Each structure stands twice: as C-alpha cells, then as structure tokens.
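Heads up, one of the protein chains got dropped from this complex, but the rest are sitting where they should.
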C-alpha cells in the first residue's frame, strides 16, 4: 500500500491570483509533509443550488490559469467536468478529470472523459450503493482508460443530510480502483440553507481520520484562506491555516493503517 | 382543479413500428377514457446501469419518428434530454422536454431546456428534498419559461431502494408548478439486479392511487405490450393490457379528490 | 372489504372530565357518520423524549375512568401497554391493547398481551421493514390470539424524520391481520424540538387520504379540543373541530377504494 495522497484546493477558481496564491501555499505544505498533492479547482459550479449563485471563471478563461498553476506550483491539477465537450477541452490543461457525483451515471460523459486518456476521479452518487460503482468503473475501463479513482462523498440519508458509510471504502476497493475519501462534501448538508447548501466543517477531521484508519489511497479536502467568505462550499471547507496540521495527523493514521 | 392527465409510453423508442403501434393504442385508450395523454418516449437511455445495456435509436434517427407519432396518433410527445444540445434539437420535434432526475441540478441544462420555450417536466432528484425543488423551478422560470411541471419519482432510502413520500406532492405544489407523480420509477430498485435496475411493478397501482387521492395534475406510467421482454425498465412497466383499467380507476379517485 | 374504522382520541388521559368530554363528542361524530370508532387513550406516556415531560394519570387511577368512558360513551376503549403487568391489568378495563412501536420486538410483552385474549393493535417499529411484521404477528398468533391489527406509523428516514411508505400497507395485509394507518405519529418529527418531538399536523389529511385510497381497515388519528395546549403530541394532533370533516372525507375515499 502506497502512502496517502491528498487532493486539495478551494472549491472554485475565484481568480488567477487567488489560484496562484493558494496553490503556492499548498505546494509548500506538501513539500514539508512529503506528500503527493493534487491541486483541485473548479472553473464552473454547474449544479449550484440556486441559479443566481456564483459559478466561477468559466472554462475558456480558466485554461491558461490552470497551466500557470501547474507551472508555478509544480502541482498536478484536477478539475471537474460536466459535459463531453468540457472533458475534451479541460483535458488539454489539467492532469486529472473529475466526474461530479450527480453525473456519475451519465455514460457519454464517462466515456468522453475516459477517452481523453487522463486519470479520472469519479465520485459516487449520493443515490448509489457502493457496489453500484462497479458498473461505473467498468464503463470507464471499457472505454480504454484503466486510470480510475473511485471517490466516496456520502450517501443520501433522509432529507438535506448525507451519511458516510465507512464500509463503502473496502467495498469499492474490491473493484480495483484506488479509493478516495472526500471529507469536504461528505459533511455537506445539501440544500440545507434554503438557496445554498450547508455544511459541518467541524466533522471534516473526524470523517477523514476514520477513512484513513480504514485505509484509502487519497483524501479530498477543500481548503480556503477564508472559508466564511468563499463563494461556495464555505461551510464545509477547512481554513488553510489549519490544513497542514490536519494532513500531518492523517499521515500518522495512514502510516499505522498501511504499516509503513 | 383540472382533471388528471396521463404521461405514458414505453421506456425506450425501440423502433419506428413499435412507437407507432403503442402510441396508436394509447390514443384509443385516451379517447375512450376522455383523458389528456402525453406520449412518453426516450431516444437514448443515457444513464443505464451498465455501459453494454441497450440505449435506444439515438436522437437523429428518432426525430422523424417522433413527428410521425405526433401526426398519426395526434398525441403530444414528451422526451427526456441529457445535454443542452439535445434540448435544442429535441425541441424541434416534441411537445414536452423532460429533465432526468440525476440531472435536475445541472443549471445549464435547465436553462437550455427552458429557452426552447417548450413545457418542461423536471424530475425531482432522488437526492433532493421536496422543498429543494423550489430552486430548480426558479432556475427554469428565471430563464423565461413559466411552463414547468415538477415530478416526484422517489427519494433514496438506504441502498438500492426508493421511497415515495406523499408529503412531497403538496409541498411541491406550493411552488406553483403542476405536480406529476411518476409511478413507474418510484417503484424502481436502482442497481438492484447487479447490472440493471430492478422494480416492483405490483406497487405501481398502489402508489399511483395514493398520489391521485392526495391530488396531482398528472401521473406518469410507463407501459409496454410485453414488459418482461422490454430492453429497459421492464420490471416496473405496466403491461399495456392492464393500462386502461388502471387509468380508469385513477380517474375515479381523481374525480373524488378534486370534486368534479 | 369492510367499511373503514377509526381509532381516535387525545394522546393522553389528561383527567377524568377531559376523557368523558372528548369521548362523548367522538361518540356523537361516530353516530353522525355511521362509523365504528375506538376511543384511544393513554394512561402513561412511558417513552417521552424528556424525563420531566408530563406522563398522564397512571394505570391505577385510569382504570375506573376507562370503565366510565366505556359506559357513558358506549365506545370501545384502546390503550397502550409497556410491560407484561400493565397488559394484564389494562386488559381488565379496556377493549383493545396497543403495543407501542419501540416495543414491537419485545417477545414477552407481545405474549403477555396476547394471553389476555383482547384484540391487539401492534405498531410497526420505525426500525422495521414491513415484511418484518410477519414475525411480530406470528409471535402474537402463536400465543393463541388471532385478533391482531398491524399498524403503520412511519419508518426512520435520516435523523428526526419519518417517512410513510404506502407499499407497507399491502405488504402487511398479506400477513392476514387488518392494517391500521396511524396518520398522527407518521407525521411526527421524533426528537425534533430538543426536549420534545415535533410534528406536521398539516400532513395528517394528506397521508390518511393516501392510505385510505390504497386500502386499510382503520385509520388512527389523535385529536384534541386544543392541540396547541396539549401535554404531548400537540404538533401532530388534529383539532377536534376539524375531525368530523376529515373522517367524512376519508369515508368517501374508503367507499371508492372498497367499492361499497
């Protein structure tokens, strides 16, 4: 078992400068902790609760920024795509494509993403059982792309609540794809604030620790210099100032879990 | 309160002849029962559980068939769309566009569908609370299209199971859109058969009756001459031979519920 | 299929006079509607959310009041029991014993209640699937008492919420016991107000109507002259002033559902 990797970054690409700043700080942290870190950023939040919510820079404007983040920080970049066309375009400027949970059953999107040849991080839908991810992974693999990560991000549990079933981690691992635990969206309270989603930032370390103890390939944590003023997912992002200590602690549990 | 309408048809457009035959039979039934009926047909099942599952004729090949069904049967036609481009193209040949449940939070799709000017039937995601549909409806209305139906089709309830919360019907009705109850997909057991979804056809009349008694504008029922040999949703489609009696019974409950 | 019966009354036996008054009014309503009505009253609320909540008159003080209610109103009386001893004692003064949902798996209580020879209304636990009631019913029947009602009162759905699965009604009916739908506790929000349970009185007619349209033997509705000032279950009790109109409407749906 290989050492834990981290997927981290702010929810949105808010601006070029914001992206360069945050990625530089995350690079420093990754170096200090000697951990592989993929920079997560979204050019467009296509499924916001409300249509008037802020959605990010957009794909075209984001491509050169993605390139610049890769060059200046030296970090690989991951972004999420919502259509076949976006998959093809984004693949020219990023290292990993992510399939959003709501879209994990859209066969054409999965295949288009697969055909870019980029590694794919596919999130398990809130409406799926862990064993249902077998078919999702097979759709991508059958399109000729074996480089797939399966990401747990919570299951629907009544209204406006998700629950993280830790059994899903070993179940999904059986399908051969490295398993990622998304500690940020697992504590989301979807739709729970009327026109935006709520969250429970205080449980990010709780769930991340549990998942790492069970054993995962990577943890996904959104982080922001000032979450309370972030345009999206503020209630569940970890303040950047607390990020390093959190990851350091997770690496201790990872070492114990994997015996390295 | 206006009399109940019916949205019905087979899950897929299997072939031109199949579409013409089934729509003709449904037209006869609608005439005998004096009920408004919208013919439902899908050109593509884009989110099948498994990538090797049959997906339908495809959009281009389906357009002339949709036209022919409209002309020969005289029924309005509804189809579901999975991308902005599909919305624009399908709108040229059908009367109602349907947004699939998994995609009900994709803002760009909602807006593209809205901008066609066609009536939109938007399904409530299995991961949404009924009150979360307020924002979905507002996204479509804000794009200039007030002709919106909100469709209940079950909420995630543990793994591989949906539950129909009848409270969702009056809750969604508050948002001003006519409410549709999808009795077919509400009895789906998503992913419940390994590489396909299971279903409980025997509960279609149970749930449809409950919803009509509570009060809805329309009921959505997939029906097929031979469900056990249908390429998709067979376990939850009603045999065409039982369809007329079922709708007749629902109309009795509708008359009582609405006092006409 | 026999005409719908009603089980109704205030949550608690608040005082002798309160019990006599409410039962007299319910008797008048039952006569006007020509419907069988069982008077529901609790001598003790043994599972209140908080220990300091009001619990009722107690068993010993209640027995003569139960007798007096039976005599003056002529209505049969139902009460819920929480221990083997309570079952034996209560059986001397009431017509129907009710097993609370939390206790539906307590074998000794089921058997003790069964052995009194009184009809038993056993509520389905919030934690049980409808098909799990088969064993519950068999425990009572095996103790020599075939006079069993199975009562749906909602299933756990995330935290502090219940959902009513209308499929449970035909499923439980297969086990041979008449099925009761408890419209009052199905709209409870357990624990939802900190030290007491919340409720959604406005959905009582919605769910009751749905259940009656599906087909049930009886509906259970708690009613109170002044629910907002009742010591328990106020948020989900129907005001007595609205009770007659509600039951009248349910009887119309029942007549249609059963074809009488």
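Note that the chains take the letters A, B and C in the order they are written out, and that residue 1 is the start of every chain.
FYI, contacts are C-beta pairs under 8 Å (C-beta built on N, C-alpha and C of every residue); 3 or more make two chains touch, one makes a residue touch a chain.
None of the values given here were measured: they were computed from a predicted structure.
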With respect to the chain omitted from the figure, which of A:3, A:32 or A:167 is a touching residue? A:167
Out of B:159, B:220 or B:253, which touches the unshown chain? B:159
Interface with the unshown chain - residue positions in subunit C: 46-52, 55, 82-84, 102-103, 105-108, 110-111, 125-132, 135, 138-139, 142-143, 155-156, 159-160, 190-191, 195
What subunit A residues would touch the chain not displayed? 155, 157, 163-167, 169-170, 187, 200, 203, 206-207, 209-214, 252-253, 256-257
Listed in rising order, the subunit B residues that touch the chain left out are 157-159, 161, 163
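The definition used in the following text is that only the chains that are shown with their structure count from here on.
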Comparing centres built from CA atoms, which chain ends up most distant from subunit C? A
Rounded Å distance between subunit A and subunit C, as computed from the means of their C-alpha atoms: 48
Centroid distance [mean C-alpha coordinates] between subunit B and subunit A, Å: 33
In whole angstrom, how far does the Cα centroid of subunit B sit from the Cα centroid of subunit C? 37
Subunit A residues counted as touching two or more neighbouring chains: 159
